[in-house]
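Working notes, beginning with the structure itself.
A single protein chain has been removed from this complex, and every other one stays in its place.
All chains are identified by letter, namely A, B, C and D, in their written order; residue positions are counted from 1 within each chain.
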Amino acid sequence: MPRTRAYRDGKIVGHGFPLDDVSDFLEHDGCFVWVDFESPTESEMRQVADEIGLHELAVEDALHPGQRPKLDRYEDFLFTVLYDVGFDEASGDLTTDEVKAFITHRSLITVHEPSFDIGIVEKTWDDNRDLASHGVSYLVWGLLDTVVDRHYDTAEILGDSIDGLEETLFDVRQQTMDVQRRSFALRKSLVEFRRVVTPMREVLNTLLRRDDSNLAPEMGPYFQDVYDHVLRVTEQTDALRDLVSTILDTNLSIQSNRMNLVMKKVTSWAAIIAVPTAITGYFGQNVPYPGFSQTWGFWLSTVSIVAISVLLYTQFKKRDWL
Amino acid sequence: MPRTRAYRDGKIVGHGFPLDDVSDFLEHDGCFVWVDFESPTESEMRQVADEIGLHELAVEDALHPGQRPKLDRYEDFLFTVLYDVGFDEASGDLTTDEVKAFITHRSLITVHEPSFDIGIVEKTWDDNRDLASHGVSYLVWGLLDTVVDRHYDTAEILGDSIDGLEETLFDVRQQTMDVQRRSFALRKSLVEFRRVVTPMREVLNTLLRRDDSNLAPEMGPYFQDVYDHVLRVTEQTDALRDLVSTILDTNLSIQSNRMNLVMKKVTSWAAIIAVPTAITGYFGQNVPYPGFSQTWGFWLSTVSIVAISVLLYTQFKKRDWL
Amino acid sequence: MPRTRAYRDGKIVGHGFPLDDVSDFLEHDGCFVWVDFESPTESEMRQVADEIGLHELAVEDALHPGQRPKLDRYEDFLFTVLYDVGFDEASGDLTTDEVKAFITHRSLITVHEPSFDIGIVEKTWDDNRDLASHGVSYLVWGLLDTVVDRHYDTAEILGDSIDGLEETLFDVRQQTMDVQRRSFALRKSLVEFRRVVTPMREVLNTLLRRDDSNLAPEMGPYFQDVYDHVLRVTEQTDALRDLVSTILDTNLSIQSNRMNLVMKKVTSWAAIIAVPTAITGYFGQNVPYPGFSQTWGFWLSTVSIVAISVLLYTQFKKRDWL
Amino acid sequence: MPRTRAYRDGKIVGHGFPLDDVSDFLEHDGCFVWVDFESPTESEMRQVADEIGLHELAVEDALHPGQRPKLDRYEDFLFTVLYDVGFDEASGDLTTDEVKAFITHRSLITVHEPSFDIGIVEKTWDDNRDLASHGVSYLVWGLLDTVVDRHYDTAEILGDSIDGLEETLFDVRQQTMDVQRRSFALRKSLVEFRRVVTPMREVLNTLLRRDDSNLAPEMGPYFQDVYDHVLRVTEQTDALRDLVSTILDTNLSIQSNRMNLVMKKVTSWAAIIAVPTAITGYFGQNVPYPGFSQTWGFWLSTVSIVAISVLLYTQFKKRDWL
Partner (left out) sequence: MPRTRAYRDGKIVGHGFPLDDVSDFLEHDGCFVWVDFESPTESEMRQVADEIGLHELAVEDALHPGQRPKLDRYEDFLFTVLYDVGFDEASGDLTTDEVKAFITHRSLITVHEPSFDIGIVEKTWDDNRDLASHGVSYLVWGLLDTVVDRHYDTAEILGDSIDGLEETLFDVRQQTMDVQRRSFALRKSLVEFRRVVTPMREVLNTLLRRDDSNLAPEMGPYFQDVYDHVLRVTEQTDALRDLVSTILDTNLSIQSNRMNLVMKKVTSWAAIIAVPTAITGYFGQNVPYPGFSQTWGFWLSTVSIVAISVLLYTQFKKRDWL
């Protein structure tokens, strides 16, 4: 059973009806419909395409994954490709789902994979029923608003992840390897995220600027609002990229600094231990050095070892090497 | 008691009056009012929106935090989101407060959080009373000028912070960890700051270029002046970013250099200490080497230790390794 | 035998015919031809140029390798230079083949090296025979679509290579030298790839925007589709560059981190081994230290060696240095 | 005594006259004047402003330091802020002096600090007396030409400083700390320099493109010439930034390389010295090893020490580790 809806005069006049009834609804003036396809077969798509008059190329794009986010103009309809995104904080992976839509004068036809929950779009429509009198523009706005809100949420979660990363950055107990892994995963997700959200500016721009657009003028501010969100997501993404770069740079600098500290410590301890070794070596010689086989020789050796070691230790401590 | 003001003929004809009196004032020709809301409730906002005829979406934006700085055009009014910023040098944190405003033909309605002191805007208005005859433009200019001046001040404080960072950069006694922490905090604040100030160019540009703008032509140079400040803040921000990057890079280079110096020292001392150890080892052998159990053997050992150590020390000193 | 084709009314009316027959075909209204030259000699090229009226400069460009991807406008024809690309994952090398074409009102003349298989262009034409009624535009589209699809495929393979690189990045057993070599080769290939694909935007843009273009309007969406692919390849390339940079940076950070770990280990073991050496040195002195030549001296020495070594080992283990 | 000048018919008809005489000169047709203020008081400025009719905001800008380089349009005059720059090679510091000017139809009023020598502007005017017949444009050109020439000279000196830095870069005897300090100072100066010279493009562009400009058309090529210099300074600045970055990067790489060389040397010498220590340790054991207390044991020990040390030394030499 396909998800379908028919609206007239701002009210739902039918839903869940079979595809065959679409044309019945469209016969009524002022009536507009929504049809949703979940992973449609090629024949299903072609049948609808013939009915409504969709261009061959748009149908091909709808059937094959891997399109870039875009809004294509055809003579009688618009075709748009959007991406729903989600971010799994545990694994650091970004998930993307393609959502495609044909926008005609009186219908919106959405195509998506089962992994995308079209229900969240329906919820947006239902939460804004007062706009339903503005025709297909209302449906298009609901779809875009839902998708862009998801972008917005994902940007927030990515921001939180980066905040978490920052906290581990100056934490000595943390494994730096962890910082590297997580910052790498985040940067990769940001690269991916950017590819999905950047073209949205163009999509909204095209919709807002088109003279031959079928958008209801009353919906203008609503689309402008979505555009604002797109801008904010884009700016946020750039800021996050900047932050991740800063974290990587700072991490490198911190590691270099720790290395310096370790080197100083190593040197200091090596010096402190090397001195007794040199002294006992001296007193271990089989030559009649002063104090050879004498008790005062033992005291000489022991006192010099302790004295020089303590001296070195205090000197290094004073210079903050230890 | 809400903060309110009514102006006519360049003079304040009322202030601190209740919201209900707003319409009375607006009945008079040439009269314009300012109303301020501190964290308004939804019902308060909607009541005003109905009275003045504000669009649903702008009201929503006014009620919810997290908007980007912008200027939205609606049919009968403008809606702007601005950010007041402050920088706490001690903690290195940037604080931001959203200030929103509805600009109609004869009124300015500001909405803000309690953390923002609207009094500084009032002070700007009072300091420039001679402009009050230019209508709402005067109020809008006062608001923008105050906010952009705060941006300007913050940029100066950030600049001072970076100057402070520079001074510690080449100071050997300073903990380099400190440089890292502070430069990281500064760079993060700059990223945040940039997100707040960059869109201000667009806000001012939109105001200055609008043909259907209600701005009094006499106020043109004043808005241009604010725009100049916005440009200066933007340029300053870019220069500061550049400087912080330079500091980070230089810090890395300095650390690498110190590492080299430490390594040279370590090597030199290790060599100086290794030689006596090798010699005493030789004279500690249980085989009849020349001088075994002989007084001249002791002298041979002692003299070679001292001689080689002194030689190495002077050599290293000469090459500047010690 | 040159590869040739003649079309009329959307059908192939001749193929594999000698060059001399071209003019016969062009005498028929609505007939258009394709002629392919594999590494033509200068005289061959000039003969065709004279027949169809090609400009001297375009002929020169066609004969000499090393042109940039472009679309040149001449009075009566267009001249385009495209690059077929391939990526050999084993060697990490990018291969490029120049494909040049003259586009006149009723003919497409392609020029290429033997290393480029023109058969894949013929396949695209044959797979889309229903478009053949749109004249030369159909041939041009087929050529561009084939070349851009190859770009697309190469971008995918480059992406896979980078994914492979990522997996080795955090793998301790991998030789980091390998990561460096491969990331260097990839970055170099990306630089090369970018030079080939970036100008394609301009080529398509020029074709799509030209008012005096001879493109059949029905082919518009098809060229737009190719343009979309070009955009996607360009965006992909930028994302890949970003990823390779991230990999290089992360690799540097990982190496620095491993260095730190190694240094800690070295230090720890050096300390653990230095202590027994110092103690046995002490007990090796030829002075009557407590326990000299006594059995309890042996126990004293042995127990302190074991005790201190174990103590150090556990301490280092606790601090995660070992 | 203020610096003043009056011109008519391309000749100086008065100079050094008091401010009160300005209006007398302006009464004559074709006469134009220059007035210079060195750190004017507020009342002085306001007096002049009233006389000539300058806008309040421009006067404020003229009185307060810290403006960005700009050219503001007012109804009856232009207001420009320029920066004279100088570079002190010894300290590496960039000095900047604000020079402001009001440009009216028949007068140029300059405002500057005592640290700026306005005499160099007068010299430019005197060196180009043949242009004096072109009115105020002549004065404006002289001012801009002088300031931009100073930018040009400073860019040259900065370039020389960077050349000097380069020479120390590969010089082993130089303290690398010095390279860091100087490259940091240079990069900082370049950031500052850029802020001063970049907006000059806009200043010249505005002057050259203004339709309502009062510039004498004959002066066009002269302003274009200044614009060329501005472009050259901007390009030079970008190239210098690039070079300083390259120097910093190369310095890091050189340090890393030196570290490697030092490490190899350390390792080699450590190995060469460790071997005799191990051998003499062996022969120092109190167990009847072969050669214990035998003369041939001494030879065995001595020969192996020398042999192994020489072998290691030559091996390391061969591998270029020493």
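Going forward, contacts are C-beta pairs under 8 Å (C-beta built on N, C-alpha and C of every residue); 3 or more make two chains touch, one makes a residue touch a chain.
Only a predicted model underlies this, so the values are computations on that prediction, with no experimental measurement involved.
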Displayed chains contacted by the hidden chain, counting the whole assembly: C, D
Absent-chain contact - pick from C:15, C:28, C:129 or C:258: C:258
Hidden-chain contact residue, picked from the options D:205, D:285 or D:314: D:285
Residue, one of C:3, C:46 or C:187, that touches the chain absent here: C:187
Chain D residues that touch the omitted chain in the full complex: 166, 169-170, 221-222, 224-225, 228, 231-232, 235-236, 239, 242-243, 246-247, 249-250, 252-254, 256-257, 259-260, 263-264, 266-267, 270-271, 274-275, 277-278, 281-282, 284-290, 292
Interface residues of chain C (partner: the chain not displayed): 55, 57-58, 61, 67-68, 70, 72, 74, 176-177, 180-181, 183-184, 187-188, 191-192, 194-195, 198-199, 248, 251-252, 255-256, 258-259, 262-263, 265-266, 269-270, 273-274, 276-277, 280-281, 283-286, 291-295, 297-298, 300-302, 305
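To be clear about the criterion, only the chains that are shown with their structure count from here on.
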Touching both chain A and chain B (chains): none
Distance between the centres, which are taken as Cα means, of chain C and chain B, whole angstrom: 40
Multi-partner residues of chain B (at least 2 other chains): 252, 256, 259, 263, 266, 270, 274, 277, 281, 284-286, 292
Pairwise chain contacts under the document criterion: A-B, A-C, B-D
